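Reading through the structure tokens given below for one structure.
A protein chain is absent from this complex, but the other protein chains hold their places.
Should a chain be cited, it is by its letter among A, B and C, assigned in written order, with residues numbered from 1 in that chain.
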Amino acid sequence: MNKVYKNAKEAIFDIKSGMTLMLGGFGLCGIPENCIAELVEKGVNNLTCISNNAGVDNFGLGLLLQKKQIKKMISSYVGENEEFERQMLSGELEVDLIPQGSLAERCRAGGSGIPAFFTPAGFGTEVAEGKEVRYFNNKPHILESALFADFALVKAWKGDKFGNLIYKGTARNFNPVMAMAGKITIAEVEELVEPGELDPYFVHTPGIFVQRIFQGINYEKRIEQRTFRKR
Amino acid sequence: MNKVYKNAKEAIFDIKSGMTLMLGGFGLCGIPENCIAELVEKGVNNLTCISNNAGVDNFGLGLLLQKKQIKKMISSYVGENEEFERQMLSGELEVDLIPQGSLAERCRAGGSGIPAFFTPAGFGTEVAEGKEVRYFNNKPHILESALFADFALVKAWKGDKFGNLIYKGTARNFNPVMAMAGKITIAEVEELVEPGELDPYFVHTPGIFVQRIFQGINYEKRIEQRTFRKR
Amino acid sequence: MLNKNQIAQRIAQELRNGWYVNLGIGIPTLVANYVPKGVEVEFQSENGILGMGPFPYEGDEDADMINAGKQTVTLLPGASVFDSATSFAMIRGKHVQLTVLGAMEVSQNGDIANWKIPGKMVKGMGGAMDLVASADNIIVAMMHTNREGESKLLKSCSLPLTGVACVKKIVSNLAVLDVTEHGFKLIERAPGVSVEEIVNATEGNLIVEGEIPEMSF
Partner (left out) sequence: MLNKNQIAQRIAQELRNGWYVNLGIGIPTLVANYVPKGVEVEFQSENGILGMGPFPYEGDEDADMINAGKQTVTLLPGASVFDSATSFAMIRGKHVQLTVLGAMEVSQNGDIANWKIPGKMVKGMGGAMDLVASADNIIVAMMHTNREGESKLLKSCSLPLTGVACVKKIVSNLAVLDVTEHGFKLIERAPGVSVEEIVNATEGNLIVEGEIPEMSF
């Protein structure tokens, strides 16, 4: 059950151009920094990236956008990124925008063997175009399908050699549901521990959802909006 | 946000005959003992009970069955209970048997605003009768609908006054998904603590799903199959 | 005429004890500063917080603790943190009693548009579509008119919709309005704003019945 890889380079060795990736994180919080850096280094392109956001111009997924490695983004919110907006409006980048709750649930569904479900989100909007509408309890719902990825890249706080993960604060966000939906899920963690060190009653992502794990380095953990009170 | 009630009697004061209840637990593990005892005491009947199991003859939901307070059971596995089998085979008790995974997911769906979803479980069996069948990826799936309850009765290890809950070991089971699906969810806990005592990163059931909470008493926590090794 | 803080303050008067409340980015975020005395509410942030507190003290900012606007925040005692699917289970499952969000346009039947200007601006809907499709109680915080002075309270929205027939109440810089079967119903005027000004700033059908009180704080 030892799933440990040495570093990002070794863990993502078989990610190829044209593949579909899920990347955890909300804004720049809880993103797989090491894997993203290695994808830039590796130069794979034509990627389809499923991620709630697209990073900022010079960090997170913005780094892959700069190098034009992304063919298509599937996201819910892509503000805060001028290069993204430029590529999208010029037609260089395909973009599929999805309500945030539907995005999360579609990832969970992909990992849970649920091919489709009904949700009220997006009825009567562009999002519903071409989708089946059905009324439940007199309220319209649309049918949304499961999402899958060749690789899911997630970032956790601590993880053990079996792939069990815990997340810190709101860095959890999309990471647990994406971990479920990857054909191969790669977890990068701030601290790699021995099996038995994580409390089994309080594991966030059970190891069964994780195929590879490595201890990341040099986390920048950039803050997008530093807001504070004076003491 | 103080949701604390004094005891089971006060917490279930408005449960009435004919209502639909969800009850957490798997076998006798993690069942709301105090609430069940009080339902017996109160004598409400014609209940529809959604619970993975039906207890044993003289404990758990078996106590309500003895008193014929249950009109209908919605469960996945009802062995280990002779009175149940007698009432069912004689037609006194309506029984809706549901695959365990579909039962859990239907509760979660009820609490999550998802009115229906597709699952492969039960295709080609009695369970699929009258249900829509659709193929995804060449595999048949059936459409299952969300479950709801007037009251969900759950049992947790610790809880705070805001309704945040954590569970011990496998006593978690159906409790978190049923907590989500109750119009009113009543949590009984072994230990009631102050807000701030539970680690916010490791709460199992966020308080938003719980409307009432009380500290239970005299937990028997009966073991159904005591299995052990010699030292 | 209300400024942004006053809009937030007026909305805060709608809070009720025991409610779970989701505040959108912008003016809605400010509502948290005006919770009336004696009213206890918990704020939900859709990136995964229940019991969100104020900004941290300077130097205590934690990159791993942000709200849906990506701002560094804190947790209050009794808070909990969870994943995005659980967060939207709360929202979609109607466990959140009030949603406050901004809008670019609202129509007289309660349609809302706030995520896209075709060919010009596409930020995405974020969690807004889930919020407006599910919440029973939606208050929109917005300016009554755009920079050119054109009404943003319309007969029908011109921009791509975020949700249909969902907005229940609007608090603008000029007025409080309910969205009713027959259109916008004027409830209160902002201090110093006349009914006529509100009529002129509202393109959609506006119902004015009897004396319209000035709002008080």
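By definition in this document, a contact is a pair of C-beta atoms (placed from the backbone, for glycine too) under 8 Å apart; a residue touches a chain by one contact, two chains touch by 3 or more.
Given the structure is predicted, the values throughout are model-derived calculations rather than measurements.
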- Note on the structure: Among displayed chains, the one left out touches A, B
- Check the options A:S112, A:T125 or A:N175 and report the residue that touches the missing chain. A:S112
- Query: Of the residues B:F174, B:Y201 or B:F214, which one touches the chain left out of the display?
  - Reply: B:F174
- Query: Out of B:C107, B:L153, B:I186 or B:V210, which touches the unshown chain?
  - Reply: B:C107
- Message: Could you pull out which residues of chain B are in touch with the chain that's been left out?
- Response: 26-30, 52, 75-80, 85, 88-89, 95, 97, 99-105, 107-108, 119-127, 157, 168-177, 204, 221-231
- It is residues of chain A that touch the chain not shown, namely 1, 108, 110-114, 160-162, 164, 180, 194-196, 198, 200-201, 203, 206-209
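Rule of thumb we're sticking to: only the chains that are shown with their structure count from here on.
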- Item | Centroid spacing, where centroids are CA-atom means, of chain A and chain B in whole angstrom | 33
- Could you grab the centroid distance between chain A and chain C? Build each centroid from C-alpha atoms only and quote it in angstrom. 28
- Task: Using mean C-alpha positions as chain centres, tell me how far chain B is from chain C in Å, no decimals.
- Result: 36
- List, in ascending order, every residue of chain A touching at least 2 other chains. 105, 119-120, 168-169, 172
- Item | Where chain C touches two or more other chains, by residue | 81-82, 88, 91-92, 134
